[in-house]
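With one protein chain withheld, the remaining protein chains of the complex are depicted in position.
This part shows chain A:
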């Protein structure tokens, strides 16, 4: 069985679900826009320090495809640059959460005893507080900025990964390959990283892809509440919140930015579905 045919079978399994392919396409577009934003956006300067009051509040037209905001900036350009922000936020938060969550979950499950008790109770405490409330509380202590938003969201997100890894490792730690590694004298660190971690990877990938959408949504909620990136940085949540003040007359601000969030979140969710099929994860 060659590598390429295994890949092909994987892709077939993923593509069985047409919606997953749609999700992958959406995400590919979003990533493309985010990476090449300065070339894709019709008015890249509108993402920066600029005011253009003469063209304020224009409905969607040939000149401004998705209309302009109250300052006269092109909504499409700002959404495209907003993708950058959202993806960056999602990626960083998930990366931090996975790192912390995996370390804690694995240590708790593998080492057991008091370590398990302490680590998992701490995890439970974090899980007990609604994530938006906790993130707002953390952000309330600091100035609103992208960095603090990331820190706050990673703080509320890692316990989910800790729980996931904890569950998997608990079910794996008495499996033959783990016991075999222990018998030949592998250190606990080695067992955890070389034997157990690769077995958690499929679940983590799927969860990360699913979470990406939710993290971006949480980030948008935070910036909707005024805790997002400071102006003039384009931020989808902030755009929705600003536009909400002018509904229904200037509907395109909220609706278009909301569609932007919708596309990203939908894309990641559909891909997560496909990944689950691919890795054959049940439940």
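As a convention for this text, a contact is a pair of C-beta atoms (placed from the backbone, for glycine too) under 8 Å apart; a residue touches a chain by one contact, two chains touch by 3 or more; residues count from 1.
Basically, contacts and distances are computed from a predicted model.
Chosen from "Acetaldehyde dehydrogenase", "Peptide/nickel transport system substrate-binding protein", "Circularly permuted type 2 ATP-grasp protein" or "Amino acid/amide ABC transporter membrane protein 2, HAAT family", the protein name that UniProt gives for the omitted chain reads "Peptide/nickel transport system substrate-binding protein".
The residue from A:17, A:70, A:115 or A:199 that touches the chain not shown here is A:70. Only one of A:50, A:95, A:125 or A:147 touches the absent chain when the whole complex is considered: A:50. On the side of chain A, the interface with the absent chain consists of residues 49-51, 53, 57, 70-71, 143-144, 226, 230-232, 242, 244-247, 249-250, using the contact rule stated above.
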